[in-house]
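With one protein chain removed, the remaining protein chains of the complex are shown where they sit.
Letters are used for the chains, namely A and B, taken in the order the chains are written, and counting of residues starts over at 1 for each.
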Amino acid sequence: MEIFIINLIGATLRVSTPILLAAIGETYAERAGILNLGIEGTMFFGAFIGFFVADKSGSLWLGFLIAVLSGVIFGLLMALLTVTLGVNQHVSGLGITMLCTGLSLFAFRLNYGGRSIPPSIESFQQLAPFKNIPWLNTLTEQYLFTYIAFLVIVPLAWWLLYRTSFGLKIRSVGENPEAADAAGVNVFAVRYAALAIGGGLMAAGGAFLSLAQLGAFTHGIIAGRGWVAIAIVIFGNWNPVRAMWGALIFGGASALQLRLQTMGLQLPIPYETFLALPYIVTIIALVLAGRNASYPAALLKPYRRE
Amino acid sequence: METSRLRLRFVKTDNPPVWVRPLIPVLALVVTFILTSALIFWANANPFETYYHFLIAPLTNKVSALEILVKATPLMLTGAAVTFAFAAGYYNIGAEGQLFAGAIAAAGLGVAMKEVPAFITIPTIVIAGFAAGMLWATIPALLKVKLQVDEVVTTLLLNSVMGFIVSALLNGPWRDPNSGWPQSPEIGASAIFFKLIPRSRLNLGFVIGLLVILVLWFVLTRTSFGLKMRAVGLGKPAARFAGIHVGRTTLIAALVSGGIAGIAGVAEVAGIQYHLIGDLSAGYGYTGIIIATLGSLNAVGVFIASLFFGLVDAGAQTVSRVLGVPVYLGEVTQATMLLVALGFFLLQRYRLRRM
Partner (left out) sequence: MYIVDMLGITKTFGELVANDNVDFQLRKGEIHALLGENGAGKTTLMRILYGLYRPDTGIIKVAEQPVEIHSPKDAIANGIGMVTQHFALVPPLSVAENIVLGNTDGFVVNRAVIEEKVGAAAHRFGIEIDPKSLVRHLAVGQRQRVEILKALYRNARVLILDEPTAVLVPQEVDALFETLNRLKADGLSVIFISHKLHEVTQITDRVTVLRDGKLIGTVDTKGMSQSQLAAMMVGRETFGVTRKDEQHQQQPVTLHIDNLCAKNDQGMPALTNICLEVKAGEILGIAGVGGNGQKELAETLCGVRECASGSIQLEGKELIGQTPAGFTQAGVGRIPEDRHEGMVGDLTVTENLALEHLNEYTRSGVLDHKAIRNRAEELIRQFQIKARPNDPVRTLSGGNMQKVLLARVLSRDPKAVIVPQPTRGLDVGATDYVRQQLLEQRDRGAAILLISEDLDEILALSDRIAVIYEGEIVGILPAGEATPERLGLLMSGAVKEH
């Protein structure tokens, strides 16, 4: 039983990582007042381009770097549409998701054809700092990115948001851009920056899947994880640390589902029930948290000076 | 201040000159093709040849011209579904899931009603598909209206959940016993939408799509409910102040939207595939959002946009077959066109003026 639980926790951390990265990225976008529905596509493109570059160049790190860069670019594209042009945020975000999906699939088909077994690469190795203590090893044998996400990105994102002038600006432009503007804050620049950071984190989440967790790229690689991340942002009340708990809940439900599947129990219900479980849990969590959710006051509202 | 320098500025205007309106789609189209030609070069194809096969060739013969209408059918329906919800300010991103709900109903009843004559079966599966889409749309709609839970997120998540339901059905009880493929048994002949033109794929679904567009136009422009919907969509506080039931209006719009998306699923099962399959929809629910937006949330616009996107879909297949350019060029073109057009829509509200 202990083994099962330790196993489960270890898997939870792994499964939560991409969603956590994306959720923090979305937190930054929304804190600045922009709902970025491009998240699903940005993750997808990150997963693809990371895989593609790593495969062609032989360098996993180069793949990861280019993936993050692509996320930044799509974040800036979102900013161009919603911040500069003031286009409807829902539609722009979905448009970016479709563009990213189409581009990835186009390039994937062009380079790998329509084969039925997805091509794979030698993925990142897991770190095992406590090899000699079996139970601790089960828990801590994780990818470097999982360590970075939980131990560096979460505290850093929190610190940046609540303890720096940049974070102060992000929070103010998402809450009252007129006030921020009057105080001499460049609302447009801050929103661009927040979306760029957010896009980079989203793509990093996608690249984690293709370069670490799976070592391959498939059409279903993201499978709605971006949408889950958006729900987690609301659940986490736009706070990176609370988003981490949300990501862990979803990750836990997913990990449990994987464990139950591999145990090969003959259950009277289809295994898809377990696959759907994390999504249903997320919706329930959203309903429970939604009543007290305090949305950034300027979310979805384009800012115009005159 | 005396200044000799000529100053030009964009000035906001509420009434753009008339000649701008038809120019926008044309400009957007040109810009889109310039942008996407990069991909065509990458695929080692000639852009002009590609565009010929993409946009012109499908129109040159009857078979492929009819195929455009076939491709446009689900888009007309999901476009209308999304328009219905968006017009009332309800962001239904769940048309994809609702489409599958309708498809499940059609696939199930299509098999069960094998012995029933077509004039009963066909109306039944259409109504059942509408009801199923509506039912699936009820969850996020009630959460929105009763508990103020953001519908964008819930509809997106429910799309994923619906994917698992379909997969559970196809890998479980509905797996075809003969082939072993993850697809449901073939529906009965009485449930199959008859062909409008022999030896083509064009079927009754297209007529249903046209009817729905017509109903959409009538409701939005001619009925008091349509005006209430638009009032709620464009200004909730004002609508509430004027005595309109915002919650009830939103709920009805959301449910009807889901129902129309359900019909799209029926049309794909009964008109094209005759089975329920996992990739029944090539993201039609999401493309519907583009169509509704490009069609400016009005019925005529939705109709034109779905025909054009039908052409893009059909053309992308031709290009893929003839030139080996991946078929996803269609999806990229559609998304690029949306983003470019959104930019242009906004620009038409501005005018360059000498200061």
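Keep in mind that, in the parts below, a contact is a pair of C-beta atoms (placed from the backbone, for glycine too) under 8 Å apart; a residue touches a chain by one contact, two chains touch by 3 or more.
Values in this document were obtained by computation on a predicted structure and should not be read as measured data.
Student: Quick check: which displayed chains does the absent chain contact?
Tutor: Visible chains that the missing one touches: A, B.
Student: Given that one chain is not shown, which residue among B:Thr60, B:Asn178 or B:Ser224 touches it?
Tutor: Final answer for the missing-chain contact: B:Ser224.
Student: In the full complex, which bits of chain B touch the chain not displayed? Write them out.
Tutor: So the residues of chain B touching the missing chain come out as 1, 3, 14, 222-228, 230-231, 234-235, 237-245, 355.
Student: Residue-wise, where is chain A in contact with the chain that is not depicted?
Tutor: 163-169, 171-172, 175-176, 178-186, 294, 297, 305-306
The working rule: only the chains that are shown with their structure count from here on.
Student: State, to the nearest whole Å, the distance from the C-alpha centre of chain A to the C-alpha centre of chain B.
Tutor: 27
Student: Can you tell me which positions in chain B touch chain A when the two form their complex?
Tutor: My answer: residues 12, 39, 42-43, 91, 93, 143, 147-150, 152-154, 156-161, 163-165, 167-168, 171-172, 283, 286-287, 289-290, 293, 326-332, 334-336, 338-339, 342-343, 345-346.
Student: What part of chain A is in contact with chain B in the complex they form?
Tutor: By the definition above, chain A touches chain B via 35, 37, 77, 81, 85-88, 90-92, 94-99, 101-103, 105-107, 109-110, 223-224, 227-228, 230-231, 234, 270-273, 275-276, 279-280, 282-283, 286-287, 290-291, 306.
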